[in-house]
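A single protein chain has been omitted from the complex, and every remaining protein chain is retained in its original position.
Just so it is clear, A and B label the chains in written order, and each chain counts residues from 1 on its own.
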Amino acid sequence: MTARSCHDLCRRIARRIEALPDRPVRLMEVCGTHTVAIHRAGLRGLLPPRLRLVSGPGCPVCVTPQTYVDALIELAGRPGVRVATYGDMIRVPGRSTTLERAMARGARVSVVYSIMEALSLARQAPAEQVVFAGVGFETTAPATAVGLKLAADERLANFTVLSAHKLIIPAMTALLESGDLAIDGFLCPGHVSVIIGADAYKPLAARFARPCVVAGFEAEEILRAIDLLVAQLADGRAEVENAYARVVTADGNRRAWALIEETFEPADTPWRGLGTIPGSGLAIRAELAHLDAARRFGLEITAREDDHGCRCGEVIRGAIEPPECPLFARTCTPANPVGPCMVSREGNCQACYKYSRAL
Amino acid sequence: MTDGNGNDTILLAHGGGGELSDRLVREEILSRFPSRELARLADSAVIDFPGSRLALTTDGYVVRPLFFRGGDIGRLCVAGTVNDLLMSGATPLALSLGVIVRDGFPMGDFRRILDSVAATAAEAGVQIVTGDTKTVGHNAADGIFLTTAGVGVVPEGRRLDYAAAQPGDAVLVSGTLGDHGIAIMSERQQLGFTSAIASDAAPLVEPVAALLAAAPATRCLKDPTRGGLAAALNEIARASGCSIILEESQVPVREAVAGACDLLGLDVLNVANEGKCVAIVPPDQAEAALAALRSTRYGREAARVGRVEAGKPLVVGVNDLGGRRLIEMPYGEQLPRIC
Partner (left out) sequence: MCLAVPGKLIERDGHSGTVDVRGNRVQARLDVVPDVRLGDYVLVHAGFAISVLSDDEAAEALDLLDDPDEAMPHDGPLMP
């Protein structure tokens, strides 16, 4: 990354924006890791004020429904059950508490970096039921798929997965189909695209006439992708471009997809703050039902949420700004978040909450 | 502590050195113990005494694993206590050592830890002058815990105070950040990575003496332990009522530490250090202070990383693109993330 090329990119983006009709240009970074990278590099302050970067639904932890968190907490409190989870889930609030607070009361929770460690926990403690919290988008689902296949091959009797895996294309489609999406283009997730391939966005770009550019995570890579998006808007184009070609191919990783398809099938799935989105989740296939924690423990993850009045859906769609939500800074705060935009440290609402107080 | 839902227990994160620790101390501790000296929340208390000013500090050590690359719980307890005294401007004199150990703890490990305490105390030039040993049942404690108290004397005329930071002051760090935290995480097996990074645990007697000799007008010192540099700078900003601008590209970080932070999704500014200090120094003494730090064994990689500015009591990071971000007080213990 060089400062000079970044400044050149920022200047060129500014020139392109000036030449566009005088209204806000809204680009959605679909991916939560992009949100973090944009925040860390302070990119918003380097770009023209008329260019708005809106954080999308791509933080798998933030969009995990409260009922799912509640189910993990309930499982971890059952005698002889241990929940193994990525560290990301530990502080995500369910309806009344978090896994972290439940641990303080004796719930058995292990933080792991990989599903392989969850399998090791199960092998080491045959008397304990280990439930792995399967969260994440297409990037992470292949790891869970491998874990399920290993558990099946080894006939591990004390290992299950509670799947909350999600798919990004159905979520983007649902946002676009809602009709009131004030987003001019998409900065597409780099590492999801490693698995699904850049071509996966083509139907969206064509059907909804929105430019899509796959981006890497360095400041310069993000700026380059924004520049490509703004150039498309100037030209009136709506195409898919790949600005992360050193990592992302047109087709994606077919082997990873095959593993996902062997172990999972698409399912209608609830998203925190967004409701149930058709075909947007991955449920464990019937052949592997014995490895499905929802079936083994009789759990149902429903869309019903105690999020009366939460307007995260509209915030994500760019239809309203966070302070326009009646819960914002009143019942919904970073310490007690209601919707996904307040759960994430860099989410639209939490960022707005902190900056309005701090700066 | 309550989360608004009536959930009242201590969390591991309360010990993480971040926002939760800070709230626990302010809401539960300070409210019960009315002391102006305690309320400063400095690394040591400084007690005015006829003829001298006495610095007093206390600390508990619960690190796991007990032995790690670059140190062990024994070296950590001496370095941590001595450094807390040094940060108050005191010359360390003597330490106490309390040991709580469980039934069945290997005698070999016990000896190894005490030998390390002795070696580190000798290095720092302090004596262990009193102590206590308690044994507890198998289920009452996990292994061994150490507690210390440390006393030192603050020389006449020296007053180090976070509140003394002023606009224009330079912010220095005595070396690379994140080494201790990453060394500890790489030894925890379930994270699936190993690293050659060693903990920086060390008593900072020599670099602090050199710094204070070269820059006698130093406003304050702080060791960025739990919560890392982010927590240390936020505490100084809050106490002084000034903004701190951190030039992120100037912060010294080892390549492997940066790589491990990328891998685990951590911000190196939140990762713990056990042999580093932050110094707030008036601008006309900053270069001399830096040169003095760099002349010492534990200060060779010292760097000038920022400045104090008038403004809200916040820490703002500036990168070499000119991008700015708010550097927050970390929430609690750092957890590995996948997203």
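The rule we apply is simple: a contact is a pair of C-beta atoms (placed from the backbone, for glycine too) under 8 Å apart; a residue touches a chain by one contact, two chains touch by 3 or more.
Since this is a predicted model, take the numbers as computed values, not measurements.
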Residue of B:131, B:259 or B:311 in touch with the missing chain, whole complex considered: B:259
Contact partner of the left-out chain, one of A:98, A:140 or A:173: A:140
Residues from chain A at the interface with the omitted partner, ascending: 1-2, 5, 8-9, 12, 15-16, 19, 30-33, 58-60, 86, 113-117, 136-137, 139-140, 142-143, 146, 168, 189, 191-192, 194-195, 218, 220-221, 224, 227-228, 231-232, 234-235, 245-247, 253, 255-256, 259
Those residues of chain B which, in the complete complex, touch the missing chain: 186, 192-197, 255-256, 258-260, 262-263, 265, 337-339
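What we mean here is this: only the chains that are shown with their structure count from here on.
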Rounded Å distance, chain A centre to chain B centre (Cα mean): 35
Residues of chain A that touch chain B when the two form their complex: 3, 6-7, 32-33, 39-43, 45-46, 59-61, 86-88, 90-91, 96-97, 100-101, 103-105, 110-114, 116-117, 120, 136, 140, 219, 335-336, 345, 354-355, 358-359
Partner chain A, residues of chain B touching it in the complex: 3-5, 7, 9-13, 190-193, 264-265, 267, 312, 314, 317-326, 328, 331, 335-339
